[in-house]
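Below is a slice of the complex: some chains, not all, each in place.
The first chain written gets the first letter, and so on, giving A and B; residue counts start at 1 in each chain.
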């Protein structure tokens, strides 16, 4: 038995990690750092934490980085680190979206693995260029669609695959928030500022920031491919350039003889909702329901039988959940553990690459393809909405 | 203080009630009878409970009706009862949809008040003809969109009216069920049989049976008028003639400077959902959330403050809820009480008519207009879906 319950592979030297973005005031940078630390598989050794030199330096100090390896320019970091014998093996990119491509490029071209926040990029062109780069690079590209790291999401996916709910008919996704109910971007919120700015975020507001998560989750669990969608996007807050609410109808490609349908709702203006990500999948033989608010539970209804509450590490949970589980049932795991599971999977893939062996078949992480799908989803939403909700193929 | 808590008006003789439909094997007829009994305002004295004479007779006997007033033909009942000095004052019509119009006509033309199950009729033509009849009749017409009878639904409506959530931006409605997941209409379920038969139900399947309820509820609480919708309807079960799932995007008419949007999902093929009616309304200043599963609770979030749980008869519940409440907080009321509240309101209106006085301003019940809206909703859903989800004005 491995010591760290199911999460420990045979101990190797930690992966040397750098970070682009994530200086003072950032939210997601801190999340990546914790996720990288939880299982001890990574060690943060370098950073271009800010493009403002003073801030980059201060942030590096605060994180205990060697001042020599604290950069204010990610390109310089890529060059210098790739020259060191103890240089970083992987980099986490946690900047606003418009920087993802340029940063990823520098590292991929130098064979440094990239763990990149979503959405992939701020433009489709960048996304396509990045895809081309990834395809010809030996380095790995991991996108942090972190919700796929939740054990009960893994469990749901495995159950759909195994036929527990029969052929899928319906995929209902939602991700409501309320933090942009008012025009906080005008009163100095840095998070709100870049997320509502097309130049930094891209064409999608709520669709890009959270709709992509919900869509990724729906596909991940259902195993379906989207065919076309019809979307109605709004910017309810006056003067806001990007959508803050989206209603989307979906038609998936036929599978198992059924052409499934879906609904996706994402919103940043729904008071009372914090991060209300929810997924419900219904098939010919049963239904599955999961919500981030109670992430350790999965509701499963075999049609005609009582609903069952499957719990992480409890009765009814299988190996797909177990391999990303750290604590016994009834001791709740949360967002950071789910995020850490993406890092754990990345570590397994990177260690396999380091050792020149094939990665285990059960390692799952979101890839450049998932990133492209998210970009095409946002693009289709925007196109459809501009065409008054016409169906748009993705 | 009235004896029956808030629900008692000064006691008058009970209203003499007849019933069309509702014989053995029916579900909704029994519900209407209980609803009529709970507050003692009605007395069932006549019935055309079935068009099959033997069954009509047996059903009448079982309900303790005078055999002389047990009919197998609703027209005969209308004629005979209108001739009696102790004839029925009101009739409940609880047949499959395609009979609503013909039955209602006979009673309305004879000045007998009609309490009719929804949807209004099976065809738009019938609906329009019925509307014309109601307009020229002195008799009242009450449609049992029963969910508007729930105290916390009344509370929600009052709070929206009072501005508790500001200008409404979003109205999210859903009503998932699972009982038609398989083709039970082919294996002898009487309920499934007529509900999936266009000749008896009309053009809408799930849209007519439950979608109209969700739509009515959304309008009732939000106070908004629908402008147009885009719908994607499915009949997932092979050979089913009517929709068993509908995805609908909505655009409401502008109010308070906002053009609100909505999503409506109704389904009869979502395993694990019994009668999962849910309404969420979000505005510029707050949100309200209600579900039939927990009908005694209303979640209210003033934006920027903690969510509050308003309970029926508890702190935070106001007069709109109190006047349709029978028991103290913490003693749950349910579907039958909500349904009875429609009957109670009908009784108040009928008693006012009986006494030639104006009905109290706070009496609320669904009318022929609500019925027409439901018919137009179903029609628009069907038209939009036929046009590949194009926006259709209602």
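Rule of thumb we're sticking to: a residue touches a chain if its C-beta (ideal position, glycine included) is under 8 Å from a C-beta of that chain, and two chains touch if they have at least 3 such contacts.
Note that the coordinates shown come from a computational prediction; the quantities given were computed from them, not determined experimentally.
Of the identical chains, 2 are shown; go ahead and state how many the full complex includes.
4
Heads up, the rule we're going with is that only the chains that are shown with their structure count from here on.
Specify the angle of rotation obtained when superposing subunit A on subunit B by their C-alpha atoms, rounded to a multiple of 5 degrees.
180
Report the inter-chain centroid distance for subunit A and subunit B in whole angstrom, where each centroid is the mean of the CA atoms.
Here subunit A and subunit B have centroids separated by 43 Å.
Over in the complex, which subunit B residues touch subunit A? Could you list them?
Contacts found on subunit B: 165, 169-170, 172, 178, 181-182, 230, 232, 234, 236, 245, 247, 249, 251, 258, 261-263, 265, 267, 269-273, 280, 282-287, 289, 299-303, 307, 388-389, 391.
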